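Take a look at the structure set out below.
As you look at this complex, bear in mind that one protein chain is not there, while each of the others sits in place.
Just so it is clear, A and B label the chains in written order, and each chain counts residues from 1 on its own.
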Amino acid sequence: MLSCSGSRWAVVLLAAALLAACGCAKPAGQGGVTLRMWAMGREGEVVGELLTDFEREHPGVHVDVQQIPWSAAHEKLLTAHVGRSTPDVAQLGNSWIPEFAALNAVEPLDPFLAASNTTPKSGFFPGIWETNVVDSVTYGLPWYVDTRVLFYRKDLLKQAGYDAMPTTWAEWRRSMERIKAQVGPDRFAIFLPLNEWNPPFVLAASAGSNILSADGTRGAFQTPEFRKAFDFYLDLFSDRLAPPINDNGIANLYQEFERGYFSMYITGPWNIGEFRRRLAPESQDKWATAPMPGPDGAATGLSMAGGSSLVVFRGSKHKPESWLLLEYLARPQVQARFYRLTGDLPARQESWSDSALVADPAILAFGEQLRRVAPAPRVPEWEQITRKIIERVETVVLGGANRDSALAGLDRDANRILEKRHWLVERARTKGASR
Amino acid sequence: MMPSTRRQERAGWAFVTPGLILIGVFFALPVVVGLLLSFTDFDLYAIGDPSTVRFVALGNYVQVLKNPEFWHALRNTFFFVAVGGPLSVAASLGAAMLLNQPLVKARAVFRVVFFAPVVTTLVAVAIVWRYLYHPRYGLIDHVLGAIGVPPIDWLGDPHFAMGAIILLAVWKNFGYNMLIFIAGLQSIPEELYEAADLDGAGAWQRFVHVTLPGLGPTFLFVGIMTMIGNFQLFSEPYVMTQGGPLRSTTTVVLQMYEEGFRWWRIGTATSIAFVLFAIMLAGTLLQMRMQKEHES
Partner (left out) sequence: MKRLTPSLLLHILLLVLAVGTLAPLVWMLSASFMATGEANSIPPRWFPAHPTLDHYRVLFTRLDVTRYLWNSTAVALTTTFCSLLITSMAGYAFAKVRFRGRDRTFKLLLAALVVPSQVGMLPLFLLLQKLGMVNNLWGVVIPGVASIYGIFLIRQYALGVPDDLLDAARIDGAGEFEIFWTIVLPILKPILVTQALFTFLGSWNDFLWPLIVLSDDRRYTLPLALANLVGEHVQDTELMMAGAVITVLPVLLVFLVLQRFYIRGVLMGSLKG
C-alpha cells in the first residue's frame, strides 16, 4: 500500500539519492581551489607524495589525483574531452600531443612560459621539447623522458660468450641464438610482448623507416626499410627466440626474468626502480642495461623519443593554479625526487646531475640512448595506427598469416585511418595554393 | 452514461506525456540524429572544428560492408547467436523439464539456485570466469585435467575464446528462460500426454509430438528474445578478452564501441549500429515466418 509511511520512505530515499547524485566533491581549503589531475601507471601512484609540498607552498590549493591505467587512458581522455569533463591537469604521453592539439583540447602554454623565470625552454632536452610543439605552439611541459633500452641478464649473456651487449643487429641476433642454445626449448632469449608497439617501432626507426609518408597521410609499411625491421622482429618469434605471448601471458614479469625464462627485455626507465624493488637482493648484480643495437652498429641503434608531458586542458577553470602545478613538477629538485620515486628520467637536464642519477650505472644506457631517438609520427591518428600494427603482427605470429599480405593490409588500414587527414591536408594545400 | 470523456482525454495525455517526452528526447531523438550522422563522416576533427564534416550519403555503409573487420565481427556475432542461442535454449528447456517433474522435492530451492546467475552483475561474474578460465590457475582446466583433458588456454586461443564466452553466457542466462519454459510446459494440457500414452508412445515420442509442438509459442518468444540479446553481445568480450585473441571475440557492438567511443569515428559507428539493427530486424521477422510455416 503506497500509504503515508511508504511515501515518506520514498521521499527520504529520493532525497538521499539526490544528494549523492549531485556528487559530493571533496572540500577544498577555505574558499580554496581544487585542481583535478589525471595521472597514469606508476606515476599516478606516486605523484601524490610530491604534492604535499606543493600544497604547503600554495595553501588554498588542493590537488586531487585520479589514477588511470595506461590501457584505458587514451580512451578516457578523449571521452572526457568530448563530454566536456576533462580535469584541470593531466599527464599525456607525448605521442598524443598532436592529437589533443588538433582537437583544441589543451591550452597553449606559451603565455605562461614567457612570464615564467623558473621554467626556461633551454632547461629541457631539445628533442623532447619539440614533441610538445605543434605549429609553433607549445602545448605541453615535458614531465619525464622515456626511451626504451635493453634490460638483460649479464650472467646469462656471459655464459653465452659475450662480455657486453652487442651493438649490431647481426651480433645481437647471434647472442640471442647462443643464449637460446644454453637455456633450452622451454625458455627464451628475449621477451617481446605482442601487445606492445614500441619494440617494432624502435626497430623500424633504427632501420631508417619513417612509418608514414606524404606528411603523415599515407602508410609506408611496404618500404624496404620497414620490411627489414619487420622481418628481423618476426624472425625472433618464428625462430623461437621470443615467446609468442602478450604481457598477460606471463604471470609475473620480474619472477620470470629472475628465473631466466627470458634474458632480454626492451623496456623503459621505470623498470629500473621496479627491478630494484622486486628482484631478490642476490639477483641485483645479475642485470644491466644497454642501448639498442643498430642494423649497422651503435650509431644506427635508435629508440623512442618518448615520455610524458603535463598539459592544462582548455576547459579548466583554474588555469593559473594549474600552471603553478606544472611549474612545480618541472623544478629540478622535484624532478630529481620524482626520479628517485619512480625511476622515470627527468626531462629537466639540470636534474641529471643529481647524485642518485649520476651514481646509477643502469642510467648510463638511457643517457646514451637519449642522444639517438626518433619521435613517433606526429599525427592525431597515431594511437589507432599502433593498434593496427599490433593486430597485424599478431596475425602473423599467432595466426600464421603471410608477411607480405600483413604489410599490405597494414598500409590499407593506415590509409583508411588517415583518409580524413589526407583530405584535410590536401584541402589546406589547395587553399594555400589558390591564394 | 459515460463519465466526462473530456476530462479523461486530458488526464490520459497528462499521464502519458512525461514518459513520452522522456522517450522522445532520450531515445527517439538520438536514434534519428544517429541516422543523420551515419550519412556524414563526423569524427574527432569535426568535434573540434565542425566545418570539417563531410556529407557522404551511404558512403559509411559501403565502407562498413566492404571492411573485412566488420565481416569478422559479424561472423563472430553470428557464431554466438547460432551456437550460443540454441545451446542456451536447450539448457533452459532441459532444466525446465527436470524441474517440472512431479517427483521433484525442494523445487523452489532448485529454482532459486538455477536462477541466481541471472541476477548477478555481468561484469563481476565475467571477471570471476576470467580467473576460472586461466590455463594454469583456473579451476576449469583443473577439473578437465582430472578427466584427462589437456589444459586449454580458453581466453588466449582464438579457437576457444568465443566458446568460452558462450559457456559463460549459457550459465548466466539459462535460469531465465527456464522459468518461461516451465510456465509453457505447465500450460500443455495433461490430456494430450494421456492420449499419447494410450497410443503407446514412448518418452521420446511424447516429447517430440506433444511437448515440442505444445511449446511452439514459447519457443518463438524465447528464441526471439535470446537472439536479440545475443546479437548485442558486448560486456563479456569487453571485460574478458577485449575483443581478442586475434579479434576472435570482437562482436558487432564491441566494434561499434571501439569505432565510436575509442576512436570517435561517429559516422562509422552509427552506421554499424544501423546495420546491426537491420540484421536483427531481419532475424526476428525470419523467426516469426519460420514459426508460422511450421505451425501450418
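Assume a contact is a pair of C-beta atoms (placed from the backbone, for glycine too) under 8 Å apart; a residue touches a chain by one contact, two chains touch by 3 or more.
This structure is a prediction, so every number in the text was calculated from the model and none was measured.
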For the full complex, which residue in B:Val83, B:Leu185 or B:Val239 touches the chain that was left out?
-> B:Val239
Using the definition of touch stated at the top, determine which of B:Val31, B:Leu212 or B:Met290 touches the missing chain.
-> B:Val31
Name, in rising order, the residues on chain A that touch the hidden chain in the full complex.
-> 1-2, 10, 13-14, 16-23, 36, 66-69, 71-72, 76, 79-80, 82-85, 248, 251-252
Where chain B meets the left-out chain, the residues are 1, 3-5, 7-9, 11-16, 18-20, 22-23, 25-31, 33-34, 37, 95, 98-99, 101, 103-105, 110-117, 119-125, 127-132, 136-139, 142, 171, 175-176, 179-180, 183, 217-218, 220-222, 224-225, 228, 231-232, 234-235, 239, 253, 256-257, 260-261, 266, 269-270, 273-274, 276-277, 280-281, 284
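Methods note: only the chains that are shown with their structure count from here on.
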Chain B partner, complex, touching residues on chain A are 74-75, 78-79, 81-82, 99, 102-105, 245-246, 249, 251, 380, 384, 391, 394-395, 398-399, 416, 420, 423-424
Using the touch definition up top, name the residues of chain B that touch chain A in the complex.
-> 41, 43-45, 47-49, 52, 54, 63, 136, 156, 158, 244-247, 261-264
